[in-house]
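For this view, one protein chain was removed and the others were kept in their places.
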Amino acid sequence: MELIRLEKSTVVFENEGRKVYGLKDVNLRINEGESILVLGESGAGKTTFGRVIVGLQKLTKGKYFYRGKDYRKNMKLLRKEVQYVYQDPISALNQSKTIRDSILPSIKKWRKVRGEKLEEELDNLLKSVEIEPELKNRYPYQLSGGQAQRINIARALSTNPRVLVADEPVTMLDASIRVGIVDLLTSLKNDRGLNLIMITHDLALARYVNYRLGGMRSIVIYGGRIVEEGNFSEILSDPLHPYTKFLVESSEDLEGVGSQEILKKMVYQETNDLPLKGCPFAPRCPFVRDACLNSFPEVAENPHRVFCYIYS
Amino acid sequence: MSLLEVEDLTISYKTTKGKFLAVKHLSFDIKKGEIISVIGESGSGKTTMAKALVRAIKPPANIDSGKVLLNGNNLLEISQNKFVHDFLWVKVSYVPQSSQNSLNPTQKIIEHFIDTGTSHGLRDKKEIEDRAVKLLQLVRLPKSILQSYPHQLSGGMKQRVLIALSLLFEPELIIMDEPVTALDIATQRHILNIIKELNEKNRTSIIFITHEINLAIYLATKLLVMYGGELMEFGDREKIEKNPLHPYTISLLSSVPKLFGDLSKIKPVTEGKINSKGCPFFYRCPNAMSICENNEPETYTIEGDKVRCFLYGANKA
Partner (left out) sequence: MLIKLKPFLLYMLKWLAKRVGFSIITIIITIMISWALIEYSPESPANFINSVLPPNSIAGKPTLRLELEQYLMTLKPHGNPLIDSLQYLWQVLHGNLGIDIISQVPVTTIIAQALPWTVFIVTTSILISYFLGIRLGMKIGYKRGTKVDSSLMSLFTVTRSIPVYISGALLLFFLGFELGWFPTGGAFSINVTPGFNIPFILSVIKHAFLPILTLTLANLAGWVLHMRANTIYTLGEDYVSFAEIRGINSNNIETKYVGRNAILPLYTSLIYTIGFSFGGSIFVEEIFSYPGVGHLLYNAIQYNDYPLEMGIFIILIASVVVGILLADLTYSLLDPRVKVGE
């Protein structure tokens, strides 16, 4: 069953009279129960992607269907079924409210629980994210980063969602507890049959998510475009797009391994302006050809989907 | 002979709830040409420690005790004038966190160099400008940016300006506090390579502070692992990477997934607060013993590495 469908979805931002693509001609289908990894760096458009999926960001062009229905006419269902987990766990919570007061209204509204059952429901929800129910009377500033992120996840779960969009959910946390949050997200996915949309720039962490959930599909985003799409382990072991290669080799290099095939050829340059025409990676790409500057390539299957003139 | 020796450094903060120790009895040293990566989580005291090395500790923080010896001179004891004139920026300089806005928005880049130069005895503005141009070349920036304002530069460019600024007097030691956090991968890599090059060419010693383990390992010749304001483990990078001794180092290294290797052994460190009485890691430690709760372990030297854990003491339970 198809749950999410993006068709030529485009988001344009204006900045000092200059256009920037938050998202450009993105086509994607996500089926019920399916989880995906969204890979890319800050500024690549992955946060815009996440915000589109939860209905927080309007499309400039193109379409977004949730359960077959245009998102604009489906906001009520989106609000309930698609939830967002933010990067900064502390500031995502209402600073002036206790945990209890931030989550209870949502339980009341979406779970239709009343009276004494309400507290019980809240306690169970907190237990499901491995938070002691006693913590519910605390304010956000009294929590550690890890606790705050678990509370955020509990808040997201309070509506009984079908889709969880986690936008860099562990980047701001201490390294030692990151995989703990990932463990929580992945077991929630397994226990509740959620769709997990995990957005990250950290390939090693993505590898761990994939290890926990197995055979995940992933998309690589650059300049608002999907440049590569396929099974995660395939993308990691055999990256096709020069940008994906660059990402993989950079991460490998930090661990002191890898071929550096593309790293050696790349000249570092500042990229504040991405071209609006052609492939957004063209200005940095060592394999750039004329065609790349004029139009964005069609998809090639070689063996997984890639958008690059090298393969078409 | 060590370039810098930190001896028994203790720094406290006054809070409404009383005194809180941010750095506790910290001792380590750095030799010429070494890169020490200081790994620590939030609250580990690593930034406070870094600021103490350039005497930038201000109330409500206070240095309670300890020495910071640079070539044998205790930086904490000499007069402010002598420190600014003979040591700060001349022998030891500082690169602030990349996520901060450390450049004055109403000043051109060149003015930052001039202000810094004149503050440490370089009078000739032409000379400062010549040095700035050379240093920008070193961090691969065009000299035209000297006439730019900070907001006209990208995050990576600003960070490279800060590195160039730290090199104005070719110091022997540079302290870098999270210099590449929050930058994109290409920029991160680019800056790390500049730092490496700097270290190799000039034998500049570097104290590199980070919470990202892979970055720490990538750059360092030695690792200093901090937790709750205390040294947990200090020693050779390769050795610690292969054979960590302290339970905190062991759990930390096995909590971070890599691109290669077995993922089944990856597991998070138990969440928990810092123990303020005994070993700070007590509440989270998989090997915690009763002695650890209220007693502070000494620093034990095991095969050249320093470890602060009762597991390695003679009086272990």
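Letters A and B mark the chains in the order given here, with residues in each chain numbered from 1 onward.
In this section, a contact is a pair of C-beta atoms (placed from the backbone, for glycine too) under 8 Å apart; a residue touches a chain by one contact, two chains touch by 3 or more.
Please read these numbers as outputs of a predicted model, since none were measured by experiment.
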Given B:42, B:65, B:119 or B:137, the one touching the chain that is not displayed: B:119
Contact partner of the left-out chain, one of B:151, B:203 or B:273: B:151
Contact residue for the chain not shown (choose from B:101, B:276 or B:301): B:101
Contacts of chain B with the absent chain, listed as residue ranges: 51, 54, 56, 58, 83-84, 88-89, 94, 96, 100-107, 111, 115-116, 119-120, 149, 151, 165
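FYI, only the chains that are shown with their structure count from here on.
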Distance between the centres, which are taken as Cα means, of chain B and chain A, whole angstrom: 32
Residue numbers on chain A that touch chain B, as the complex places them: 41-43, 144-147, 174-181, 183, 201, 203-205, 207-208, 211, 236, 246-248, 250-257, 263, 266, 268, 270, 272, 284
Residue numbers on chain B that touch chain A, as the complex places them: 41-42, 140, 154, 156-157, 184-190, 211-215, 218, 251-252, 255-260, 263, 266-269, 271, 273
